[in-house]
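Apart from one protein chain that is not included, each protein chain of the complex appears where it belongs.
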Amino acid sequence: MTRGVSPASHVCHAPVIVKRPGKIGNCPNPADYIANAPQIRRAVLDRLRGQSVLSAALFDKDLLTELAKFAAYLQLKRFEVGTAMSDKIMAAAFFEPSTRTRLSFESAMLHLGGKTISVADGKTTGVAKGESMRDIGQMFNSYADVVVVRHTEQAALSEMCEYLRVPLINGGNGSDEHPTQALADWYALLKWRPEITFGRLPEEFRLNIGIIGTPGNMRTVKSFLMLALLFHENINRITIFSEMADPLGEELRELTKNSPITIGFSQSLTQNLEYLDVIYMNAIAYIGDGYRFFADAFSLSSESRIKPDTVILHPLARGVELDVSLDDTPHNLYFNQADGAVWIRQALLLAIFGRVADVVPPDMLDNEPLPNT
Amino acid sequence: MTRGVSPASHVCHAPVIVKRPGKIGNCPNPADYIANAPQIRRAVLDRLRGQSVLSAALFDKDLLTELAKFAAYLQLKRFEVGTAMSDKIMAAAFFEPSTRTRLSFESAMLHLGGKTISVADGKTTGVAKGESMRDIGQMFNSYADVVVVRHTEQAALSEMCEYLRVPLINGGNGSDEHPTQALADWYALLKWRPEITFGRLPEEFRLNIGIIGTPGNMRTVKSFLMLALLFHENINRITIFSEMADPLGEELRELTKNSPITIGFSQSLTQNLEYLDVIYMNAIAYIGDGYRFFADAFSLSSESRIKPDTVILHPLARGVELDVSLDDTPHNLYFNQADGAVWIRQALLLAIFGRVADVVPPDMLDNEPLPNT
Partner (left out) sequence: MTRGVSPASHVCHAPVIVKRPGKIGNCPNPADYIANAPQIRRAVLDRLRGQSVLSAALFDKDLLTELAKFAAYLQLKRFEVGTAMSDKIMAAAFFEPSTRTRLSFESAMLHLGGKTISVADGKTTGVAKGESMRDIGQMFNSYADVVVVRHTEQAALSEMCEYLRVPLINGGNGSDEHPTQALADWYALLKWRPEITFGRLPEEFRLNIGIIGTPGNMRTVKSFLMLALLFHENINRITIFSEMADPLGEELRELTKNSPITIGFSQSLTQNLEYLDVIYMNAIAYIGDGYRFFADAFSLSSESRIKPDTVILHPLARGVELDVSLDDTPHNLYFNQADGAVWIRQALLLAIFGRVADVVPPDMLDNEPLPNT
């Protein structure tokens, strides 16, 4: 046998091996979440069938709980989903550029065997020529079975819905909402403390949440706050850290005033750090017609006096407000939050297409109908 | 059994449901078109096997008829096509940005189980560095089985073909042609009036078509006009509404002078509206080295004195020339035209790859060879 290659061949340089790191930060096990209620309530998730997701207000506690359970199973790779969406096309229409949200949705759809078409940059579209969002909505009817949209304008999405016959998912619209980011945020928190859904925390352990930012004009914190209201039984207080006079704005003021959760305001993060169990940070706010960096006054690092078991969320990309010294600490739930986004979005897509029962084995499915209301 | 979720949980806000609209405008049934000649003539479509589509001049009446029938079956989802192209890759090379045409082709290819690679913006390519179209054509040999190209330069596509060994489809080249847009235009008209293909209209019902624009330098109307000549038996007159001295240009003047169809010219749309059965509008013309909006003088709205059964075509995106008040009227064939584009492009791709017989059931296939000529 000749091989022509001498095993003793002169090697000019030792092959360079790149070391790959392990996971860092706080990585709660999805299995802990589903342990509380293993079966998936089909009738609850079926409420999403054919639905557009414009606002976090689409979700109530039941729906968010079942969606998070479904996501946990997907993350644990318990279900066969590789061809579940093979006949479906998702359009990712990002008229405002974004990498994380677009790639996350595309990755979610591809994981499910679906297909994707994309607009990565609004400047390459008819929008640049002054086309109306309504006509753009009509366009997607022919091309896709679901459309994920990001846009700088708050009104763009509802305008798009006027002629759009397939479900639309809000991937962030101006200063309004980012509902699937909020799903990812709460998916991380629910895995971290399953009791938020599945129990009632003793009064002294009810959560104190700090939000750094102005929910009234920052879409991620707005949607996050709206979902927080669903878990009022286990949240003691939400403190908003902002330099603005009216960080809530009218819509959220209306929503929060009916909530049993105490909403507080502060301009001093450092003085309140020792009370906070969850800190939600954000880098930028969309104000008027552009983005403003929002971080200077409120920054955290491993030097900050955070409680040992406090977790930090951040939708990323981050600026200087969130120091890398926190990355390799248990406070870092933000990487887990990012990792989970792709799974909760898979769960959402499967539910919108009514394919829950196609991928969940029958014995894992609770087929009880919804109670009459 | 514990579920941990109280059905009576406090809901802070009623879940928001977004209403989705139905179809609007004129939506002829594809079934009416194929009722006239149900079998697909394989030998006719096989003429497209391995062909590049640079010009509408590739098509004669037989070929367009069979392609439209094939598209109608695909639109009606009568054939299994989900994996028909699973071994093929389509490159969408849009050196001039476009959303509609690119997404429509990508969606068509994905519907057929094929794969896509894309250049959505010429500024991110070697073209920006001054690379020749010939070399770019050679590049695609290695990456794709078919290439759809849009370019600002008329000559770019034929230059690209010099080294390209796979079929090329013209997705719009400068002021020259946009042949697959014309296929979509006529696919809509043929579904609307199957007699255009399958009969001979009484003289008083032969169509009067109005084209708003200058076919000599607007690619969509040029390709549309070239296909119109194929149906001379059922077209009485084509009137071109333009402010330019020579709206046809030399090439089209040559083509049209041999046609039995009367070609007329006018600068007054309003005075001629009552005679028109079909009105083709367009928003922009490519003149010299840039686009010029072309709409001001010739606009239509629901106030315009259009005949009750007249249909309007528009390749979209539209400007002010086509008022939204027409959307919810039977004059609106432009949305149907957009919806049909993805199906006629699927038919075209299948024919180019010689896969007609793979997806059409044997009893629907007419295998008679072409008559000797």
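Points to keep in mind about this one:
Here the chain labels run A and B in written order, and each chain numbers its own residues starting at 1.
Throughout what follows, contacts are C-beta pairs under 8 Å (C-beta built on N, C-alpha and C of every residue); 3 or more make two chains touch, one makes a residue touch a chain.
The structure displayed is predicted, hence computed values, not measured ones.
The chain omitted from view is touched by exactly one of A:103, A:273 or A:357, namely A:103.
Per the touch definition above, the residue from B:24, B:37 or B:244 contacting the chain not shown is B:37. The residue touching the chain not shown here, chosen from A:47, A:111, A:193 or A:219, is A:111. Checked against the full complex, the one of B:67, B:84, B:103 or B:144 touching the unshown chain is B:144.
Subunit B residues in contact with the hidden partner, per the touch definition given at the top, are 36-37, 41, 47, 50-52, 54-55, 57-63, 65, 86-87, 89, 91, 115, 117-121, 123-126, 129-132, 134-135, 138-139, 141-144, 158, 161-168, 197-199, 226, 229-230, 232-233, 255, 258-260, 371. Where subunit A meets the missing chain, the touching residues are 2-5, 7, 9-24, 82, 94, 97-100, 103-104, 106-107, 110-111, 116, 120-121, 283-284, 316-319, 324, 327, 335, 338-339, 341-342.
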